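Working notes, structure below.
One protein chain is absent from this view; the other protein chains keep their places.
Our next item is subunit A:
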Amino acid sequence: MAVAFDEMNIPGGDLRPAYQELARWLKETPPEALEYRRQEAELLFRRIGITFAVYGEAESTERLIPFDVIPRIMSGKEWALLEKGLKQRVRALNMFLRDIYHGRDILRAEIVPDDLIFQNPVFRPEMNGQQVPHDVYVHIAGIDIVRVDANDFIVLEDNARTPSGVSYMLENREIMMRLFPDLFARHKVAPVERYPDELLSALRSVAPLSASGEPTVALLTPGVYNSAYYEHSFLADKLGIELVEGRDLIVKNNEVFMRTTEGVKRVDVIYRRVDDDFLDPLTFRPDSALGVPGLMSAYAAGNITLANAVGTGIADDKAIYSYMPDIVKFYLGEEPILKNVPTWRCREPKDLAYVLDHLSELVVKEVHGSGGYGMLIGPAATKATIEAFREKLKREPEGFIAQPTLALSTCPTCTASGLAPRHVDLRPFVLTGSKSTTIVPGGLTRVALKEGSLVVNSSQGGGTKDTWILDE
């Protein structure tokens, strides 16, 4: 594995410009003060109730995501490049989805193989020929980015279904500003607080034609037991919209209504944080108690906008991922600004053979997996684990892709033995409305707190950091 890119230190002892002020501040600040602030931050998180649930754990079903008080800093110039690349990528994602559910030019051009679409469980035939307002499918995208060099930002994963984590981006900033006002005074940090506003206007802009002048937006949550419930309530609050559960909604004459104390009220746009499978028991899983019977027929009638649209999973599928550079080129005629991780598609015999020979060097992921579950990290795995995985892979090669282990960049992080570099990634949130695509500067930085670890997922011991984009 290559040496990780250190975001603060240049080999040889110099500091990168964005971190100079932070380094000075760290020198002036005694370690106890940092530890004290860390505890204070934790207390705040608990009191505000910023917790998440870990599935499969009976005890302590609500946990805190560890918060690291050392910010991750990027220069405005670095961000500008990233922003351009993100907008390009999300534009392509939306065009790809529109095409897949309509003309299918990309399949005819044989850029993406047919079976990868039609045999894919996340492809939704219900969406064939379905018009969505302004052709926006992915209103909210969370693109996971890793950095491997000064100007090398690589997309690790596109999240085009119900990406989460934006509440941490916003709350981390709030808490940092409370705890370290002087540190903020010494930097010009681009603000993130307008995110809820931009989200609301993006959602309103895609209201169906049949909506009244002031469209009603609601956030659909699976409920208090969902791992991201805090975020749902947080966003509903910031957006000033109702936080609804499936049982709060009813469909009458192909229109969606919420039950209120004054009778029913029409809903025009649903920011849904419920997966496709659970949205409507009449169309998808009949055992879903989280959904709204009839929602899909109201959707087909064009009386409700779902954000994100149904069927976007086909664009962030890990098997499709490897085609993204071609997808960008195909629709936009531009070179992709953000790179992909080189990916072996285990469905292709040549690739599979290579992967089987190099399991101990590679990261192997389930095509439909998420949250860091079900993956093999070759260099960190025992022989037995690798062998077990090998069998799984042989049985069902089309279910997997493999990638080299990337040297994720590192940031200084508080550890038990003082500040030390830890690997980080970044999830910026890209919003697409009827007219524009916007990104608040920054995103959620996740950090692998264990020394040497590359897994940043909160469900697997990762933490978060505030992400600063300097406004130069």
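What we mean here is this: a residue touches a chain if its C-beta (ideal position, glycine included) is under 8 Å from a C-beta of that chain, and two chains touch if they have at least 3 such contacts; residues count from 1.
The rule is simple: contacts and distances are computed from a predicted model.
J.: Can you pick, from "Alpha-E superfamily protein", "High-affinity branched-chain amino acid transport ATP-binding protein", "Glutamyl-tRNA(Gln) amidotransferase subunit A" or "Tripartite tricarboxylate transporter TctB family protein", the UniProt name of the chain not shown?
T.: Protein name of the absent chain (UniProt record): "Alpha-E superfamily protein".
J.: Using the touch definition up top, pick the residue from A:194, A:259, A:358 or A:435 that touches the left-out chain.
T.: Going through A:194, A:259, A:358 or A:435 one by one, A:259 is the residue touching the chain not shown.
J.: So one chain is hidden, and I want to know which residue out of A:243, A:314 or A:367 touches that hidden chain in the complete assembly.
T.: Selected residue, touching the omitted chain: A:243.
J.: Can you say which of A:9, A:29, A:210 or A:233 touches the chain missing from this structure?
T.: The one listed residue touching the chain not shown is A:233.
J.: For the chain not shown, which residue from A:24, A:46, A:77 or A:435 touches it across the whole complex?
T.: The missing chain is touched by A:46.
J.: From the listed residues A:223, A:374 or A:421, report the one that touches the chain absent from this view.
T.: A:223
J.: Take the complete complex as the reference. Which residues in subunit A touch the chain that isn't displayed?
T.: Looking at subunit A, the ones touching the missing chain are residues 46-47, 49, 223-224, 229, 233, 236-237, 242-245, 247-248, 258-262.
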